[in-house]
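Note that one protein chain of the assembly has been removed; the remaining protein chains are unaltered in position.
== chain A ==
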Amino acid sequence: MSPSRADLKENEDASSSASSLAAEENATMEDAQREPVEAEVEGDVEMEDGEEDEDEEEEYVQRIRLLPGSTEHAASFEILHEGHTLGNVLRYIIIKNPDVEFCAYDIPHPSEPKMNLRIQTFETTTATEALQKGLKDLEESCDVIAEKFTKAREDFSGTA
């Protein structure tokens, strides 16, 4: 991303923008002198950031869909922008569900940000429900590990 020599010419443009940025910065610098006081009084700098965030907020992108041919009890999901990190852990936690007959994940091609998840269940549940339960279980397990980790760290710093 760094400008090469070829970019240098364009930098003339850029530097004019840069100087306008610098001017803006100076303006905000002055603001900053006042703002901290307000912020400290309110004790909530985060609030402002939250507002800025909403301006910046990206539009919602649906990242999971059912692949054609899926039925209630045997479904394939296509998940975008997830890989082995979530895929493998979901697979593990979903087959831990006794209502699930089969679960596996696959990344069809390394250049595509896609992960496919196949779930086949018994009559007692549906594939989507099994996926929901798996995600819920994963969420809970993270809390449990974090809790134990914090406890172990406290105990350790107490002894050391």
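Operating definition for what follows: contacts are C-beta pairs under 8 Å (C-beta built on N, C-alpha and C of every residue); 3 or more make two chains touch, one makes a residue touch a chain; residues count from 1.
The criterion applied here is as follows: contacts and distances are computed from a predicted model.
Chain not shown in the complex: UniProt lists it as "DNA-directed RNA polymerases I and III subunit RPAC1", one of "Secreted frizzled-related protein 2", "Serine/threonine-protein kinase", "DNA-directed RNA polymerases I and III subunit RPAC1" or "Ribosomal RNA-processing protein 42". The omitted chain makes contact with chain A at the following residues, 1-5, 8, 11, 14-15, 17-18, 20-21, 25, 28-29, 31-32, 35-36, 39, 45-46, 49, 52-53, 56, 60, 62-66, 79, 82, 84-86, 88-89, 91-93, 95-98, 128, 131-132, 135-146, 148-153, 155-157, 160.
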